[in-house]
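Yeah, one chain of the complex is gone here, protein chain that is, but the others are all in their spots.
Chains here go by letter, A, B and C, matching the order in which they are written, and residues are numbered from 1 within each.
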């Protein structure tokens, strides 16, 4: 069975370590905050100048001057700091963020990622994504394995790139893969998903080790807000 | 009569305009703060991260955490802001300071200035002087016209430069001069000093307009502290 | 302190000298921390052919979206089009020239403009469309591209509190691009929620020193929220 969005978030959350400063992109990455393993603490970074993003506000707490990079109203947790966009991207570009989780349209065996533009069709702009992929030492891409029957794990990205040679880890709804030596290395299968299915749905070169375990998804959601930390 | 240090400061002070942000170097420039003309207000910038330097502290007010770029204990006046060295030099380099007054060993007809090093003899370091001369839109050099019988206004500086082609105005103890078209243009004489004396003591090309008035030194010292503003 | 009293009487007076064809940097992120009243005044004036530098371009019908609708913007330098339908339409139709710039590069280019740095190298955008036609250079075996500073005729920023000297503090994440914008223009105009007496702000808490601010007005703010997200109490 392909992973649900929540399960994908859950799997990514198991990569978190106590004391990580983490930037979570819009979409599935945002859900990761709901699955922070017990006993560890992370600080969420938001590009617009907030380190230590807290839960969504209550109706009473809502403040238009307190938003995250997705323009959602949020709160600041204890230990938060607030600063300018310049400082925020100094943190990102300077490699101070421990883990960045973001979505993508395509990823390829060279570690390239395309996530911001579909020519002639969708122009959202890159926002902070190009800075994040160029600056973070540690990036996990989360996306569905296919879209409309087309694999999103390619030999070469076809869409305009967000970053070049910067991606090493990809979690899809079918598998967890690492990129090494110009190939996707299959590390884990989603529960019930076969190696054959993953092979069939991966367009880029795929390396299948002799043992490819099923993912373990042990954490329960901590039923906090998406911005819980 | 050659100007005293105080008179030099007084003459420079007449160049101040209401609302100027001013950086005063060590030595004679520092004294300028004592002669701010009545009715105008300036804000003194100190490179170590203080805009709005106030008077020296009383014995009771002394605070080792409040110093100026000359490492003197100072105070912050009403309206002051305090920031990092990075921000401080962003102001300087970005051309936000209205007037910079600094000393020099030599100045030449090309607008070059040497003020930080005498090879094999004196190595104080350039501190913020190179940044100031490169960044300020408006610089006045204050220095004695000669040292040890040698003119300090040259055709070419002989000492290592602090800045290249950046000086347009020089006040010495004998004259106020502007640099135009590779020459010093004599604008004012110190009271009682003849054009002939200035000619004799200026090594670089000197242009003498038909009328060279004596300086007017009308302001009294306002007998405040050197850091008054 | 006449020379340092940055207060002007109205948004109208604050934008005196703004004419067709100028470049303006506008602070804010989304609709958070935008100079609402100054944008409205640009709209009222009807100046055209503007180059606008701002992370976003407002939303349909609010913020910089107003200027888009009135076709006052001929070129936009921004990182995000997002859900602004009119912006996307004008972009795709070619009615507006858009220089899409990564958000961090945009912030740094503006900061560089204010700090006297004409250009800098960054890894952001290497090997992407952003890097096309830009110099690529290796430092310590990694590729970087050369990015150039941005400066403007006017900067329009929004603060929380300011004293007469133009010293500004921002409230929460309404800070964003405002401090950088304040530094990079020939004339910086700030609108704030409250103007306080000199001395009321702690010198070490000031985010934007008054040296960067030329004109100061007090405004009324709608503070529209783009995405209202809440939890149950």
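Basically, contacts are C-beta pairs under 8 Å (C-beta built on N, C-alpha and C of every residue); 3 or more make two chains touch, one makes a residue touch a chain.
Computed from a predicted model, the values in this text were never measured in an experiment.
A.B. asks: Which of B:40, B:67 or B:212 sits in contact with the chain that's absent?
C.D. replies: Considering the complete complex, B:67 is the one touching the chain left out.
A.B. asks: Quick one: say which of B:137, B:150 or B:164 touches the chain that got left out.
C.D. replies: Spelled out, the listed residue whose C-beta touches the missing chain is B:164.
A.B. asks: Specify the residue from the set A:12, A:28 or A:43 that touches the hidden chain.
C.D. replies: A:43
A.B. asks: Which residues does subunit C use to touch the chain missing from this display?
C.D. replies: Residues in contact with the chain left out: 108, 112, 115-123, 139-140, 142, 144, 148, 169-172, 175, 203-205, 207.
A.B. asks: Could you list which residues of subunit B touch the chain missing from the display?
C.D. replies: 46-50, 55-60, 62-74, 76, 82-86, 88-90, 92-93, 112, 117, 120, 123-131, 134-135, 160-165, 225-226
A.B. asks: For subunit A, which residues lie in contact with the unshown chain of the complex?
C.D. replies: Touch set of subunit A with respect to the missing chain: 17-21, 40-43, 45, 51-52, 76, 78-83, 87, 89-97, 134-135.
To be clear about the criterion, only the chains that are shown with their structure count from here on.
A.B. asks: Find the chain most remote from subunit B, comparing centres computed as mean CA coordinates.
C.D. replies: Centre of mass proxy via C-alpha means gives A as farthest from subunit B.
A.B. asks: On a C-alpha centroid basis, what's the spacing between subunit B and subunit C, in Å?
C.D. replies: Subunit B and subunit C have C-alpha centres separated by 35 Å.
A.B. asks: Just give me the whole-number Å value for how far the CA centre of subunit A lies from that of subunit B.
C.D. replies: Roughly 55 Å, centre to centre.
A.B. asks: Among the residues of subunit A, pick out those that touch two or more other chains and give their numbers.
C.D. replies: none
A.B. asks: Please list all residues of subunit C that touch 2 or more other chains.
C.D. replies: 111
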